[in-house]
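Note that one protein chain is taken out, while the other chains of the complex remain in position.
So that you can tell them apart, the chains are marked A, B and C in the order they are listed, and the count of residues begins at 1 in each.
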Amino acid sequence: MNAVEAGGLWKYYGDYPALRDIRFGVEPGQCLALLGRNGAGKTTLLRVMAGLTAAQRGELKVFGRPVRDGQARASIGVLGHGIGVYEELSAFENLRLFGSLYGVKDAAGTARAWLDRVSLGNVGDSLVREFSRGMRQRLAVARAFLHEPPLLLLDEPFTSLDDRSIALLQAVLAESLKRGATVILSTHQLREAMELATHVLLLDRGKLTFHGPRPAEMLADPTWLYRRHGEA
Amino acid sequence: MDARNFTYMFYGFAAVWVIVVVYVISLVMREGKLRRELDGVRRMLEDKEAKR
Amino acid sequence: MFLRQVWTVCAKDLRSELRTKEALNSSLAFALTILLLFSFAFDPGADQIQEISGGLLWMSYAFAGALILNRSFARELFNDCLDALIFSPVPGAALFLGKALASFVLLLIVELACLPVFGIFYNVAWADRFGWHLFVLVLASWGLTVVGTMFSALTVNLRMRELMLPMLLYPMMIPALMSAMHLTTVLMSGQAIGGDHWIWVRLLIGIDIIFTALAVALVEVVLVG
Partner (left out) sequence: MRTKVIYALSIFAALMLVRNLYVIFLGLPDEKDQGAIYRIIFFHVPSWFTSFAMFIVSGVASGLYLWKGRQRNDELAVAATEVGTVFVAIGLATGMIWARIIWGIWWTWDARLTWALITWLIYAGYLMLRRGIDDPTARARLSAVFNMFAFTSVMITYKAIEWWRTQHPAPVLTIRGADGLMDPLMERMLYLNWLPMLALAVVLVMIRMRQEGEQREIESLRRMAHAL
(Lines give C-alpha, C1' and ligand atoms only; values in the text may rest on other atoms or scores of the structure.)
Protein backbone atom coordinates (compact mmCIF):
# COMPACT_ATOMS: atom_id res chain seq x y z
CA MET A 1 0.00 0.00 0.00
CA ASN A 2 1.30 3.41 -0.93
CA ALA A 3 1.86 6.08 1.69
CA VAL A 4 0.29 8.65 -0.60
CA GLU A 5 -1.79 7.90 -3.65
CA ALA A 6 -3.05 10.84 -5.70
CA GLY A 7 -5.59 9.95 -8.38
CA GLY A 8 -6.17 12.80 -10.81
CA LEU A 9 -6.35 15.77 -8.44
CA TRP A 10 -7.88 19.01 -9.70
CA LYS A 11 -7.91 22.06 -7.48
CA TYR A 12 -9.53 25.28 -8.64
CA TYR A 13 -9.47 28.84 -7.43
CA GLY A 14 -12.60 30.00 -9.19
CA ASP A 15 -12.00 28.98 -12.81
CA TYR A 16 -8.24 28.84 -12.44
CA PRO A 17 -6.89 25.33 -11.96
CA ALA A 18 -4.05 25.42 -9.44
CA LEU A 19 -3.60 21.67 -9.78
CA ARG A 20 -4.36 19.86 -13.01
CA ASP A 21 -4.89 16.14 -13.02
CA ILE A 22 -2.08 15.27 -10.61
CA ARG A 23 -1.44 11.51 -10.38
CA PHE A 24 1.37 9.93 -8.48
CA GLY A 25 2.10 7.41 -5.78
CA VAL A 26 4.67 7.51 -3.01
CA GLU A 27 5.84 4.23 -1.56
CA PRO A 28 6.61 4.02 2.14
CA GLY A 29 10.18 4.94 2.98
CA GLN A 30 10.69 7.25 0.02
CA CYS A 31 11.75 10.84 0.40
CA LEU A 32 10.08 12.90 -2.28
CA ALA A 33 11.15 16.45 -3.13
CA LEU A 34 8.49 18.66 -4.72
CA LEU A 35 10.13 21.06 -7.13
CA GLY A 36 8.78 23.88 -9.21
CA ARG A 37 8.75 27.63 -9.49
CA ASN A 38 6.73 29.96 -7.32
CA GLY A 39 3.06 29.51 -8.04
CA ALA A 40 3.56 26.10 -9.63
CA GLY A 41 1.29 24.52 -7.03
CA LYS A 42 3.75 22.98 -4.55
CA THR A 43 2.16 24.51 -1.49
CA THR A 44 -1.36 23.80 -2.77
CA LEU A 45 -0.45 20.16 -3.32
CA LEU A 46 1.03 19.89 0.18
CA ARG A 47 -2.07 21.53 1.67
CA VAL A 48 -4.28 19.02 -0.12
CA MET A 49 -2.14 16.17 1.20
CA ALA A 50 -2.31 17.58 4.74
CA GLY A 51 -6.10 17.77 4.57
CA LEU A 52 -6.14 21.57 4.92
CA THR A 53 -7.98 22.03 1.68
CA ALA A 54 -9.92 19.68 -0.54
CA ALA A 55 -9.39 19.00 -4.23
CA GLN A 56 -12.55 19.49 -6.25
CA ARG A 57 -11.94 16.42 -8.37
CA GLY A 58 -9.91 13.27 -7.92
CA GLU A 59 -9.11 11.54 -4.71
CA LEU A 60 -6.19 11.45 -2.38
CA LYS A 61 -5.47 8.45 -0.18
CA VAL A 62 -3.03 8.40 2.72
CA PHE A 63 -2.18 4.83 3.68
CA GLY A 64 -5.30 3.74 1.87
CA ARG A 65 -7.67 6.14 3.64
CA PRO A 66 -9.19 9.43 2.54
CA VAL A 67 -7.19 12.25 4.05
CA ARG A 68 -10.02 13.77 6.10
CA ASP A 69 -10.31 10.48 7.95
CA GLY A 70 -9.02 10.99 11.50
CA GLN A 71 -6.76 7.96 11.39
CA ALA A 72 -5.15 9.13 8.18
CA ARG A 73 -4.41 12.53 9.66
CA ALA A 74 -3.02 10.98 12.83
CA SER A 75 -0.34 9.39 10.65
CA ILE A 76 0.77 12.71 9.14
CA GLY A 77 3.20 15.21 10.63
CA VAL A 78 3.17 18.67 9.08
CA LEU A 79 5.69 21.47 9.23
CA GLY A 80 4.40 24.47 7.31
CA HIS A 81 5.16 28.14 6.89
CA GLY A 82 3.70 29.07 10.26
CA ILE A 83 5.16 27.37 13.30
CA GLY A 84 1.75 26.38 14.64
CA VAL A 85 2.40 26.82 18.34
CA TYR A 86 0.55 29.04 20.80
CA GLU A 87 2.25 32.11 22.21
CA GLU A 88 0.28 32.18 25.46
CA LEU A 89 1.03 28.56 26.33
CA SER A 90 4.29 27.20 27.62
CA ALA A 91 6.43 25.00 25.41
CA PHE A 92 5.42 21.98 27.47
CA GLU A 93 1.71 22.83 27.29
CA ASN A 94 1.96 23.22 23.53
CA LEU A 95 3.52 19.82 23.04
CA ARG A 96 1.17 18.16 25.52
CA LEU A 97 -1.81 19.73 23.70
CA PHE A 98 -0.74 18.43 20.31
CA GLY A 99 0.26 15.10 21.86
CA SER A 100 -3.25 14.57 23.16
CA LEU A 101 -4.86 15.87 19.96
CA TYR A 102 -2.85 13.25 18.06
CA GLY A 103 -3.81 10.55 20.56
CA VAL A 104 -0.27 9.99 21.85
CA LYS A 105 -0.52 7.63 24.82
CA ASP A 106 1.59 9.40 27.42
CA ALA A 107 1.24 12.94 26.13
CA ALA A 108 2.97 14.62 29.08
CA GLY A 109 5.91 12.19 29.11
CA THR A 110 6.33 12.42 25.35
CA ALA A 111 6.22 16.19 25.54
CA ARG A 112 9.01 16.26 28.16
CA ALA A 113 11.11 13.81 26.16
CA TRP A 114 10.80 15.94 23.03
CA LEU A 115 11.60 19.12 24.91
CA ASP A 116 14.89 17.55 25.94
CA ARG A 117 15.40 16.27 22.42
CA VAL A 118 15.16 19.78 20.92
CA SER A 119 17.19 21.17 23.87
CA LEU A 120 14.36 23.20 25.33
CA GLY A 121 14.14 21.06 28.48
CA ASN A 122 15.24 23.84 30.84
CA VAL A 123 12.76 26.41 29.45
CA GLY A 124 9.89 23.99 28.95
CA ASP A 125 7.63 25.82 31.37
CA SER A 126 8.21 29.30 29.97
CA LEU A 127 5.68 30.81 27.64
CA VAL A 128 6.46 30.63 23.94
CA ARG A 129 5.96 34.40 23.86
CA GLU A 130 9.35 34.77 25.55
CA PHE A 131 11.17 32.48 23.13
CA SER A 132 13.67 33.55 20.50
CA ARG A 133 13.10 32.72 16.85
CA GLY A 134 15.37 29.71 16.86
CA MET A 135 13.73 28.29 19.97
CA ARG A 136 10.29 28.60 18.40
CA GLN A 137 11.46 26.84 15.30
CA ARG A 138 12.86 23.96 17.33
CA LEU A 139 9.58 23.74 19.21
CA ALA A 140 7.72 23.63 15.90
CA VAL A 141 9.92 20.73 14.79
CA ALA A 142 9.03 18.90 18.00
CA ARG A 143 5.33 19.65 17.42
CA ALA A 144 5.46 18.10 13.96
CA PHE A 145 7.42 15.00 14.93
CA LEU A 146 6.20 14.11 18.42
CA HIS A 147 3.65 11.51 17.39
CA GLU A 148 6.29 9.75 15.27
CA PRO A 149 4.26 10.07 12.08
CA PRO A 150 4.86 7.56 9.30
CA LEU A 151 4.29 10.38 6.79
CA LEU A 152 5.91 13.80 7.00
CA LEU A 153 4.89 16.83 4.94
CA LEU A 154 7.34 19.72 5.01
CA ASP A 155 6.72 23.00 3.21
CA GLU A 156 9.98 24.86 2.62
CA PRO A 157 11.42 23.44 5.83
CA PHE A 158 14.91 24.90 5.51
CA THR A 159 13.89 28.41 4.53
CA SER A 160 14.53 30.98 7.23
CA LEU A 161 15.75 28.43 9.79
CA ASP A 162 18.90 29.19 11.74
CA ASP A 163 21.86 26.81 11.56
CA ARG A 164 21.06 25.03 14.78
CA SER A 165 17.46 24.35 13.73
CA ILE A 166 18.60 23.10 10.33
CA ALA A 167 20.96 20.65 11.99
CA LEU A 168 18.20 19.48 14.31
CA LEU A 169 15.69 19.10 11.48
CA GLN A 170 18.16 17.13 9.38
CA ALA A 171 18.89 14.85 12.33
CA VAL A 172 15.23 14.07 13.10
CA LEU A 173 14.46 13.69 9.40
CA ALA A 174 17.28 11.20 8.94
CA GLU A 175 16.08 9.32 11.98
CA SER A 176 12.50 9.24 10.69
CA LEU A 177 13.64 7.94 7.32
CA LYS A 178 15.64 5.27 9.10
CA ARG A 179 12.56 4.01 10.94
CA GLY A 180 10.80 3.77 7.59
CA ALA A 181 8.83 7.01 7.48
CA THR A 182 7.86 8.66 4.22
CA VAL A 183 8.91 12.26 3.71
CA ILE A 184 7.51 14.74 1.21
CA LEU A 185 9.07 18.18 1.14
CA SER A 186 8.91 21.22 -1.07
CA THR A 187 11.95 23.39 -1.19
CA HIS A 188 14.03 26.02 -2.91
CA GLN A 189 17.20 24.93 -1.18
CA LEU A 190 17.95 22.32 -3.80
CA ARG A 191 21.29 21.24 -2.41
CA GLU A 192 19.99 20.29 1.02
CA ALA A 193 16.99 18.58 -0.51
CA MET A 194 18.98 16.56 -3.00
CA GLU A 195 21.04 14.96 -0.27
CA LEU A 196 17.85 13.60 1.30
CA ALA A 197 15.60 13.00 -1.68
CA THR A 198 15.22 9.58 -3.21
CA HIS A 199 12.58 10.81 -5.64
CA VAL A 200 11.65 14.11 -7.21
CA LEU A 201 8.40 15.51 -8.56
CA LEU A 202 8.37 18.57 -10.78
CA LEU A 203 5.32 20.81 -11.08
CA ASP A 204 4.84 23.42 -13.76
CA ARG A 205 1.79 25.69 -13.52
CA GLY A 206 -0.26 23.03 -11.79
CA LYS A 207 0.78 20.19 -14.10
CA LEU A 208 3.00 17.30 -13.15
CA THR A 209 5.91 17.31 -15.59
CA PHE A 210 8.27 14.80 -14.00
CA HIS A 211 8.03 12.18 -11.29
CA GLY A 212 10.61 9.51 -10.68
CA PRO A 213 13.78 8.55 -8.83
CA ARG A 214 16.14 11.45 -8.36
CA PRO A 215 18.38 11.61 -11.41
CA ALA A 216 22.04 11.15 -10.46
CA GLU A 217 22.92 14.28 -12.38
CA MET A 218 21.05 16.40 -9.85
CA LEU A 219 23.53 15.73 -7.05
CA ALA A 220 26.22 17.64 -8.86
CA ASP A 221 23.90 20.05 -10.62
CA PRO A 222 20.58 20.54 -8.81
CA THR A 223 19.05 22.61 -11.61
CA TRP A 224 19.59 19.85 -14.14
CA LEU A 225 15.97 18.77 -13.99
CA TYR A 226 14.64 22.27 -14.61
CA ARG A 227 16.76 22.64 -17.72
CA ARG A 228 15.92 19.17 -18.88
CA HIS A 229 12.20 19.88 -18.69
CA GLY A 230 12.33 23.16 -20.46
CA GLU A 231 12.16 25.64 -17.61
CA ALA A 232 14.45 28.52 -16.98
CA MET B 1 -60.79 60.79 -0.62
CA ASP B 2 -58.55 63.77 -1.12
CA ALA B 3 -55.81 64.84 -3.42
CA ARG B 4 -53.12 63.70 -0.99
CA ASN B 5 -54.35 60.17 -1.37
CA PHE B 6 -53.90 60.49 -5.10
CA THR B 7 -50.43 62.05 -4.87
CA TYR B 8 -49.21 59.31 -2.58
CA MET B 9 -50.48 56.70 -4.96
CA PHE B 10 -48.21 58.19 -7.58
CA TYR B 11 -45.34 58.31 -5.08
CA GLY B 12 -45.88 54.61 -4.53
CA PHE B 13 -45.75 53.81 -8.22
CA ALA B 14 -42.79 56.08 -8.68
CA ALA B 15 -40.96 54.36 -5.82
CA VAL B 16 -41.31 50.99 -7.54
CA TRP B 17 -39.80 52.25 -10.76
CA VAL B 18 -37.13 54.36 -9.13
CA ILE B 19 -35.84 51.35 -7.20
CA VAL B 20 -35.91 49.11 -10.26
CA VAL B 21 -34.19 51.73 -12.40
CA VAL B 22 -31.53 52.39 -9.77
CA TYR B 23 -30.78 48.67 -9.63
CA VAL B 24 -30.68 48.38 -13.40
CA ILE B 25 -28.30 51.33 -13.58
CA SER B 26 -26.07 49.68 -10.99
CA LEU B 27 -26.12 46.52 -13.11
CA VAL B 28 -25.19 48.44 -16.23
CA MET B 29 -22.37 50.22 -14.44
CA ARG B 30 -21.07 46.95 -13.09
CA GLU B 31 -21.23 45.47 -16.58
CA GLY B 32 -19.10 48.32 -17.87
CA LYS B 33 -16.60 47.95 -15.06
CA LEU B 34 -16.34 44.21 -15.60
CA ARG B 35 -15.81 44.66 -19.34
CA ARG B 36 -13.03 47.16 -18.72
CA GLU B 37 -11.37 44.90 -16.17
CA LEU B 38 -11.66 41.92 -18.48
CA ASP B 39 -10.03 43.85 -21.32
CA GLY B 40 -7.29 45.04 -18.98
CA VAL B 41 -6.51 41.58 -17.69
CA ARG B 42 -6.57 40.07 -21.17
CA ARG B 43 -4.14 42.70 -22.42
CA MET B 44 -1.86 42.13 -19.43
CA LEU B 45 -1.90 38.40 -20.13
CA GLU B 46 -1.03 38.92 -23.80
CA ASP B 47 1.83 41.23 -22.83
CA LYS B 48 3.25 38.69 -20.45
CA GLU B 49 2.86 35.89 -22.97
CA ALA B 50 4.62 37.96 -25.62
CA LYS B 51 7.54 38.64 -23.31
CA ARG B 52 8.13 34.98 -22.57
CA MET C 1 -12.76 9.98 22.35
CA PHE C 2 -14.79 12.69 20.65
CA LEU C 3 -15.69 14.27 23.98
CA ARG C 4 -12.08 14.19 25.12
CA GLN C 5 -11.05 16.06 21.99
CA VAL C 6 -13.79 18.61 22.58
CA TRP C 7 -12.53 19.07 26.11
CA THR C 8 -8.87 19.36 25.03
CA VAL C 9 -9.69 22.16 22.59
CA CYS C 10 -11.95 23.90 25.10
CA ALA C 11 -9.35 23.69 27.87
CA LYS C 12 -6.69 25.05 25.54
CA ASP C 13 -8.83 28.06 24.66
CA LEU C 14 -9.78 28.75 28.26
CA ARG C 15 -6.21 28.42 29.47
CA SER C 16 -4.78 30.83 26.95
CA GLU C 17 -7.66 33.27 27.48
CA LEU C 18 -7.35 33.21 31.25
CA ARG C 19 -3.63 33.85 30.87
CA THR C 20 -4.00 36.99 28.74
CA LYS C 21 -7.59 37.93 29.67
CA GLU C 22 -7.72 39.97 26.47
CA ALA C 23 -11.27 39.09 25.44
CA LEU C 24 -12.56 38.77 28.99
CA ASN C 25 -11.39 42.16 30.22
CA SER C 26 -12.41 44.07 27.15
CA SER C 27 -15.85 42.53 26.91
CA LEU C 28 -16.53 42.95 30.63
CA ALA C 29 -15.48 46.58 30.52
CA PHE C 30 -17.56 47.11 27.39
CA ALA C 31 -20.67 45.54 28.92
CA LEU C 32 -20.36 47.65 32.06
CA THR C 33 -19.85 50.80 30.01
CA ILE C 34 -23.01 50.12 28.08
CA LEU C 35 -24.94 49.52 31.29
CA LEU C 36 -23.64 52.86 32.54
CA LEU C 37 -24.59 54.65 29.32
CA PHE C 38 -28.14 53.34 29.56
CA SER C 39 -28.58 55.32 32.77
CA PHE C 40 -28.36 58.50 30.69
CA ALA C 41 -30.75 57.25 28.04
CA PHE C 42 -33.69 57.25 30.46
CA ASP C 43 -34.55 57.89 34.08
CA PRO C 44 -32.76 55.13 35.99
CA GLY C 45 -35.00 55.45 39.00
CA ALA C 46 -38.27 55.11 37.13
CA ASP C 47 -40.68 52.27 37.73
CA GLN C 48 -40.71 51.26 34.09
CA ILE C 49 -37.14 50.10 34.49
CA GLN C 50 -38.34 46.58 35.12
CA GLU C 51 -40.24 46.55 31.88
CA ILE C 52 -37.13 47.22 29.83
CA SER C 53 -34.54 45.53 32.06
CA GLY C 54 -34.42 42.39 29.95
CA GLY C 55 -33.81 44.42 26.82
CA LEU C 56 -31.04 46.48 28.42
CA LEU C 57 -29.24 43.48 29.84
CA TRP C 58 -29.35 41.46 26.66
CA MET C 59 -28.19 44.35 24.54
CA SER C 60 -25.08 44.69 26.62
CA TYR C 61 -24.59 40.90 26.62
CA ALA C 62 -24.89 40.82 22.85
CA PHE C 63 -22.29 43.56 22.45
CA ALA C 64 -19.97 41.92 24.94
CA GLY C 65 -20.49 38.57 23.26
CA ALA C 66 -19.34 39.86 19.88
CA LEU C 67 -15.99 40.81 21.38
CA ILE C 68 -15.48 37.36 22.87
CA LEU C 69 -16.64 35.55 19.75
CA ASN C 70 -14.42 37.61 17.49
CA ARG C 71 -11.40 36.39 19.41
CA SER C 72 -12.49 32.76 19.22
CA PHE C 73 -10.98 32.03 15.82
CA ALA C 74 -8.90 35.17 15.52
CA ARG C 75 -6.64 33.89 18.29
CA GLU C 76 -5.73 30.95 16.05
CA LEU C 77 -4.36 33.15 13.30
CA PHE C 78 -1.04 33.97 14.91
CA ASN C 79 1.64 31.43 13.91
CA ASP C 80 -0.95 29.65 11.68
CA CYS C 81 -2.30 27.72 14.65
CA LEU C 82 -5.64 27.26 12.91
CA ASP C 83 -3.92 25.18 10.22
CA ALA C 84 -2.23 23.11 12.91
CA LEU C 85 -5.63 22.36 14.47
CA ILE C 86 -7.26 21.54 11.13
CA PHE C 87 -4.59 19.09 10.01
CA SER C 88 -4.52 17.42 13.41
CA PRO C 89 -6.76 14.34 13.66
CA VAL C 90 -9.46 16.27 15.55
CA PRO C 91 -12.73 16.24 13.58
CA GLY C 92 -14.05 19.65 12.61
CA ALA C 93 -17.12 19.14 14.78
CA ALA C 94 -15.02 18.50 17.91
CA LEU C 95 -12.88 21.52 17.17
CA PHE C 96 -15.98 23.65 16.74
CA LEU C 97 -17.74 22.41 19.85
CA GLY C 98 -14.61 22.83 21.94
CA LYS C 99 -14.18 26.42 20.84
CA ALA C 100 -17.89 27.15 21.21
CA LEU C 101 -17.85 25.73 24.73
CA ALA C 102 -14.89 27.91 25.70
CA SER C 103 -16.57 31.06 24.39
CA PHE C 104 -19.77 30.02 26.11
CA VAL C 105 -18.02 29.77 29.48
CA LEU C 106 -16.37 33.17 28.98
CA LEU C 107 -19.65 34.77 27.96
CA LEU C 108 -21.39 33.29 31.00
CA ILE C 109 -18.67 34.71 33.24
CA VAL C 110 -19.22 38.19 31.80
CA GLU C 111 -22.99 37.86 32.08
CA LEU C 112 -22.91 36.66 35.64
CA ALA C 113 -20.62 39.54 36.56
CA CYS C 114 -22.97 42.07 34.96
CA LEU C 115 -26.17 40.75 36.50
CA PRO C 116 -25.58 41.89 40.11
CA VAL C 117 -24.09 45.19 38.93
CA PHE C 118 -27.23 45.81 36.93
CA GLY C 119 -29.36 44.81 39.91
CA ILE C 120 -27.58 47.29 42.16
CA PHE C 121 -27.46 50.20 39.72
CA TYR C 122 -31.04 49.95 38.58
CA ASN C 123 -32.60 48.59 41.70
CA VAL C 124 -34.17 45.48 40.26
CA ALA C 125 -34.59 42.09 41.91
CA TRP C 126 -32.21 39.75 40.17
CA ALA C 127 -31.40 37.40 43.04
CA ASP C 128 -34.93 36.02 43.45
CA ARG C 129 -35.41 33.18 41.03
CA PHE C 130 -31.69 33.08 40.32
CA GLY C 131 -32.02 29.52 39.08
CA TRP C 132 -34.43 30.68 36.40
CA HIS C 133 -32.15 33.53 35.45
CA LEU C 134 -29.34 31.06 35.01
CA PHE C 135 -31.57 28.81 32.93
CA VAL C 136 -32.41 31.64 30.53
CA LEU C 137 -28.80 32.79 30.44
CA VAL C 138 -27.55 29.32 29.55
CA LEU C 139 -30.13 28.71 26.83
CA ALA C 140 -29.80 32.08 25.11
CA SER C 141 -26.03 32.33 25.49
CA TRP C 142 -25.52 28.92 23.93
CA GLY C 143 -27.54 29.95 20.88
CA LEU C 144 -25.56 33.16 20.63
CA THR C 145 -22.23 31.37 20.98
CA VAL C 146 -22.96 28.56 18.59
CA VAL C 147 -23.90 30.90 15.74
CA GLY C 148 -21.22 33.40 16.75
CA THR C 149 -18.46 30.79 16.79
CA MET C 150 -19.56 29.56 13.39
CA PHE C 151 -19.46 33.09 11.98
CA SER C 152 -16.15 33.69 13.70
CA ALA C 153 -14.83 30.76 11.66
CA LEU C 154 -16.52 32.10 8.51
CA THR C 155 -15.04 35.56 8.84
CA VAL C 156 -11.63 34.70 10.27
CA ASN C 157 -9.75 35.38 7.04
CA LEU C 158 -11.74 38.48 6.11
CA ARG C 159 -10.32 41.95 6.01
CA MET C 160 -12.91 43.66 8.19
CA ARG C 161 -13.60 40.74 10.47
CA GLU C 162 -14.17 42.80 13.62
CA LEU C 163 -16.95 44.74 11.90
CA MET C 164 -18.30 41.85 9.92
CA LEU C 165 -19.13 39.51 12.77
CA PRO C 166 -21.64 41.72 14.61
CA MET C 167 -23.29 42.72 11.35
CA LEU C 168 -23.83 39.10 10.39
CA LEU C 169 -24.62 37.87 13.88
CA TYR C 170 -27.13 40.30 15.34
CA PRO C 171 -29.90 40.17 12.72
CA MET C 172 -29.76 36.41 12.82
CA MET C 173 -29.94 36.26 16.58
CA ILE C 174 -33.05 38.43 16.88
CA PRO C 175 -35.41 35.54 17.70
CA ALA C 176 -33.07 34.29 20.44
CA LEU C 177 -32.47 37.76 21.84
CA MET C 178 -36.17 38.52 21.67
CA SER C 179 -37.01 35.44 23.76
CA ALA C 180 -34.22 36.10 26.20
CA MET C 181 -35.24 39.74 26.63
CA HIS C 182 -38.84 38.78 27.20
CA LEU C 183 -38.06 36.05 29.74
CA THR C 184 -35.52 38.17 31.61
CA THR C 185 -38.01 41.03 31.84
CA VAL C 186 -40.59 38.64 33.24
CA LEU C 187 -38.13 37.42 35.85
CA MET C 188 -36.93 40.92 36.73
CA SER C 189 -40.44 42.09 37.42
CA GLY C 190 -40.79 39.32 39.95
CA GLN C 191 -43.06 36.99 38.03
CA ALA C 192 -42.60 33.29 37.51
CA ILE C 193 -42.14 31.68 34.13
CA GLY C 194 -45.22 29.74 33.27
CA GLY C 195 -48.24 29.64 31.05
CA ASP C 196 -47.73 31.83 28.02
CA HIS C 197 -44.03 32.27 28.68
CA TRP C 198 -43.19 28.67 27.93
CA ILE C 199 -43.46 29.35 24.25
CA TRP C 200 -40.32 31.51 24.55
CA VAL C 201 -38.43 28.84 26.45
CA ARG C 202 -39.41 26.36 23.78
CA LEU C 203 -38.30 28.78 21.08
CA LEU C 204 -34.89 29.18 22.75
CA ILE C 205 -34.46 25.41 23.03
CA GLY C 206 -35.49 25.00 19.41
CA ILE C 207 -33.03 27.63 18.24
CA ASP C 208 -30.23 26.01 20.22
CA ILE C 209 -30.91 22.59 18.76
CA ILE C 210 -31.39 23.72 15.17
CA PHE C 211 -28.35 25.97 15.01
CA THR C 212 -26.10 23.52 16.85
CA ALA C 213 -27.06 20.78 14.41
CA LEU C 214 -26.56 23.07 11.41
CA ALA C 215 -23.19 24.27 12.66
CA VAL C 216 -21.88 20.80 13.44
CA ALA C 217 -23.01 19.58 10.02
CA LEU C 218 -21.41 22.44 8.12
CA VAL C 219 -18.27 23.30 10.09
CA GLU C 220 -16.05 20.88 8.19
CA VAL C 221 -17.00 22.66 4.93
CA VAL C 222 -16.00 25.98 6.48
CA LEU C 223 -12.67 24.86 7.88
CA VAL C 224 -11.46 22.65 5.03
CA GLY C 225 -11.34 24.68 1.81
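Heads up, the rule we're going with is that a contact is a pair of C-beta atoms (placed from the backbone, for glycine too) under 8 Å apart; a residue touches a chain by one contact, two chains touch by 3 or more.
Owing to the predicted nature of the structure, the values given are computational and were not obtained by experimental measurement.
The chain not shown here makes contact, within the complete complex, with A, B, C.
Looking at A:39, A:64, A:109 or A:180, the residue that reaches the missing chain in the full complex is A:39.
Summary of contacts with the chain left out: across C:14, C:77, C:134 or C:178, the touching residue is C:178. Note on the undisplayed chain: of the listed residues C:29, C:127, C:167 or C:192, the one touching it is C:167. Mapped onto subunit B, contacts with the missing chain fall at residues 1, 4-6, 8-9, 11-13, 15-16, 19-20, 23-24, 27, 30-31, 34-35, 37-38, 41-42, 44-45, 48-49, 52. Not every partner is drawn; the one left out touches subunit C at residues 147, 150-151, 154-155, 157-160, 164, 167-168, 171-172, 174-175, 178-179, 182, 196, 199-200, 203, 206-207, 210-211, 214, 218, 221-222, 225.
Think of the hidden chain as still there; on subunit A it touches residues 12-16, 18, 39-40, 56, 205-206.
The definition used in the following text is that only the chains that are shown with their structure count from here on.
The geometric centre of subunit B is 40 Å away from that of subunit C, both derived from CA atoms.
The centroid of the Cα atoms in subunit A and the matching centroid in subunit B are 48 Å apart. Every residue of subunit A that touches subunit C in the complex is listed here, in rising order: 50-54, 68, 70-71, 73-74, 76, 78, 80-89, 93, 97-98, 100-103, 127, 143. Note for the complex: subunit C touches subunit A at residues 4-5, 8-9, 12, 15-16, 19-20, 78-81, 83-91, 220, 224-225.
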